[in-house]
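Below you'll find the structure, written out as structure tokens, and then a few comments.
Missing here: one protein chain of the complex. Every other protein chain is in place.
Here the chain labels run A and B in written order, and each chain numbers its own residues starting at 1.
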Amino acid sequence: MTRPAQRRRTLSLRLLVVVGAVGGALALLGVSGLADTLVYYRTPTELLAEPPPEDERLRLGGLVQVGSLERVGSEARFAVTDGVATLPVVYSGALPAVFAEGQGAVVEGWLGGDGVFVGDLVLVKHSNEYRPVGEAG
Amino acid sequence: MSGRRAGLQVRRPGTLRTVAVLVRRDARIALGGVDGFASVLPFVAAGVVLAGLVLGPDPAALRTTAPGLVWLLVLTAAVPLARLVAAAERDEDSWDMLRGLVPPGVLLLAKAVVLWGALAVTWSTGTLLAVLLLDGAVTVAGCAAAVLGLVGVAASLTVFGALLAASARGAGLLAALVLPAGLPALLAGTQAGVADEPWPWLALLVAYDLVAGATSWAVFPFLLEE
Partner (left out) sequence: MPRTPAPGGALLPTAAVTASGAALVLALLVAPEDAVQGPAQRLMYVHVPAAWVAYLAFAAVLVCSVAYLVRRDLRFDRCAQAAAELGIGLTALAIGLGMLWGRPVWGVWWTWDARLVTTTVLLLVYVAYLGVRRMADDPHVAARRSAAVGVVAFLNVPVVHFSVVWWRTLHQPPTVLGPEGSPPIDPVMAWALAAGVVAFTLLAVLVVRRRVAGLRAAGAEPAAVPPAAGAAPVITVVPGGGR
């Protein structure tokens, strides 16, 4: 037990078991459908399929539909889409500088009874793509 | 190493017998000792009552926070419970003898079983109080999540308890280790009880048990050699 060679053999067996357990855990997580459970935001399709209670605060995420953004005074109206369903959003406040049509956004707020999402915080969700100016993705 | 252990097992009582003896002795400490329920259950009760005071009086808010609150209290209570790992041995001054006699894997199993039981009692007490005082709900999935999640917590807690078995210092440090190590149980345990679809959360807990159990087993022997 005190010799390094012996310790190495014992330890490599133990490490092998740990690596096996981590691999098994990763495989289990892969098939468990966990991706749909811990969500930072919900998509318009999900919100329309399962309307939340009216006073529940939640986050709506998706792409800002091209051509939907209009500003009236300090109020902004736009639509958030996931390609399948679209939800109209009303937001009063300053939009982030990077906010643009066709880009990802997450809106915090409530889904009103009239089907309009009332937001009080807009976050821009940028993609993992990095392209220079003037070169379309 | 394996040869030595096999040789020992012939002369010694079986693994299950050893585990049973150790568990019975530690359970007595948990039930009656100062490191056990005598301090932890009042703490959990105080936690639930104070939460009702500061988070209330809106019953909806209390109902929403109840499951997460119970798990947070259990993880916090796990910090003093980690003292159970060597409590009996500290009283008898037999920790050195025990770790020389019992193989590390068996010792880990016995200590983790005791901690699991103690954590399960703590969780049940907290949940019962949350149902009575905070209008919380008990679901089958929530109970299954507690059964599963506390396995991983108990395994990690045994390692951290053994880390501190021989030292009087570092009790506060234990909290900094236990809370992050219990994060999967906190998250999945809370969510499984309230989600429409508990299966992914239960799968996460099984994965957590697997990793926490294997890692604890791998590092535990090194904490026993002094």
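The rule we apply is simple: a contact is a pair of C-beta atoms (placed from the backbone, for glycine too) under 8 Å apart; a residue touches a chain by one contact, two chains touch by 3 or more.
What you see is a predicted model, and the numbers here were worked out from it, not measured in a lab.
Novice: Quick one: say which of A:Tyr41, A:Phe78 or A:Trp110 touches the chain that got left out.
Specialist: Of the candidates A:Tyr41, A:Phe78 or A:Trp110, A:Tyr41 is in touch with the missing chain.
Novice: Using the definition of touch stated at the top, determine which of B:Ala51, B:Ala154, B:Ala188 or B:Val211 touches the missing chain.
Specialist: For the chain that is not drawn, the touching residue is B:Val211.
Novice: Just one of A:Arg7, A:Arg57 or A:Arg71 touches the chain that is missing; which is it?
Specialist: If we include the chain that is not displayed, A:Arg7 is the one touching it.
Novice: Touching the hidden chain in the complete assembly: which of A:Pro52, A:Gly67, A:Gly83 or A:Pro96 does that?
Specialist: Final answer for the missing-chain contact: A:Pro96.
Novice: Of the listed residues B:Val131, B:Leu173 or B:Val194, which contacts the missing chain in the full complex?
Specialist: If we include the chain that is not displayed, B:Leu173 is the one touching it.
Novice: Considering the entire assembly, which residues of subunit B contact the chain that has been omitted?
Specialist: That gives, for subunit B, the contact residues 156, 159, 163-164, 167, 169-170, 173, 176-177, 180-181, 183, 211, 215-216, 218-219, 222-223, 225-226.
Novice: Which parts of subunit A are in contact with the chain that was left out?
Specialist: 4, 7-8, 11, 15, 18, 22, 26, 29, 34-36, 38-41, 61, 96-100, 103, 106, 121-135, 137
Simple rule for what comes next: only the chains that are shown with their structure count from here on.
Novice: Any idea which subunit B residues touch subunit A in the complex?
Specialist: So the residues of subunit B in touch with subunit A come to 1, 4, 187, 191, 195, 197, 199-201, 203-204, 206-208, 210-211, 213-215, 217-219.
Novice: Within their complex, state which residues of subunit A touch subunit B.
Specialist: Subunit A residues touching subunit B: 1, 6, 10, 14-15, 17-18, 20-22, 24-26, 28-29, 31-34, 36-38.
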